[in-house]
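Of the protein chains in this complex, one is absent; all others appear in place.
So, subunit A:
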Amino acid sequence: MFVIFVLLVAVVLPASSVEAHDGIKGVGDAWLPFTISMIMLMVFWCMYGIGTRRIPSPIERWLAFNVASLVAVLTMLIPLGGWVEESSAMHMIQHMLIMAVIMPLYMLARPLPQWVAVGGWPVVWLLKPLLYFSRYPMHTAFLQGVIIWFWHTPKFYNLALANPWWHLIEHICLVLGACVFWWSVLNRRTAVTLLALLFTLMHTGMLGALLTFAQIPLYNDSRDFNDQQLAGLIMWVPAGLPYLIAAIWCSLYWFRSTDGAINFWRDS
């Protein structure tokens, strides 16, 4: 269920921007995935609601899930105005929302028990590889890094702009990358998570710096130079904040979990 849910988000969000690309000029083939994904998001949102009746979830998790879903819907709806299509900066805000706001909120919500309660064992079976991989925060940080850099090279970025289906794949990659990254970072009480966060902060900052200082237009959706610089700066500065907050959050949790370690002598 969880995987389906992840896939759902993956489908919904890109579809929305797909919509945006053809949105105003012609509804065309992008309309279909958009509608389907919107319905799916709604369905899964409802399923979580049903799940919480069977397995109640703490209020903060419940809130996290619903806020994330709300933001997801908004992220889908914004492009309907066609802004993303015409602005790298808006596009970057969309990516940032997906990777650094929606996904960590979903991971904080830990909807797994609720999904499993409704969806049953296939969910667990589908989920195992992801869970296995997410044991290593640094590995997931590397994976996410490769995904981010790959899709922000002009060739593939522009490819995704030109073809709705590539755009779909782009966003699936981003969602999956962010999913395993945040899952491993937010659920692991080790100091390595801080390293993974610092690494991510650094390399996204470097990518942002490159976009900010670039002397040539890189992306086909840039309105002008300012727009491209703004896109880079959004990735560099505000998009760094969630990682910083996550670092503080992880440290706080980590403090709490190590506080009781008074019984110190070796257990032998």
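Things worth noting here:
Following the convention adopted for this analysis, contacts are C-beta pairs under 8 Å (C-beta built on N, C-alpha and C of every residue); 3 or more make two chains touch, one makes a residue touch a chain; residues count from 1.
Here is the rule we use: contacts and distances are computed from a predicted model.
One chain of this complex is left out of the view, and of "Nitrate reductase", "cytochrome-c oxidase", "Methionine synthase" or "Extracellular solute-binding protein", the protein name its UniProt record gives is "cytochrome-c oxidase". If you put the hidden chain back, the residue from A:Val71, A:Ile172 or A:Leu210 that touches it is A:Leu210. Subunit A residues in contact with the hidden partner, per the touch definition given at the top, are 150, 153-156, 158-159, 191, 194-195, 197-198, 201-203, 205-206, 209-210, 212-220, 225-226, 229-230, 233, 236-237, 240, 244, 247-248, 251-252, 255, 258-259, 261-262, 264-267.
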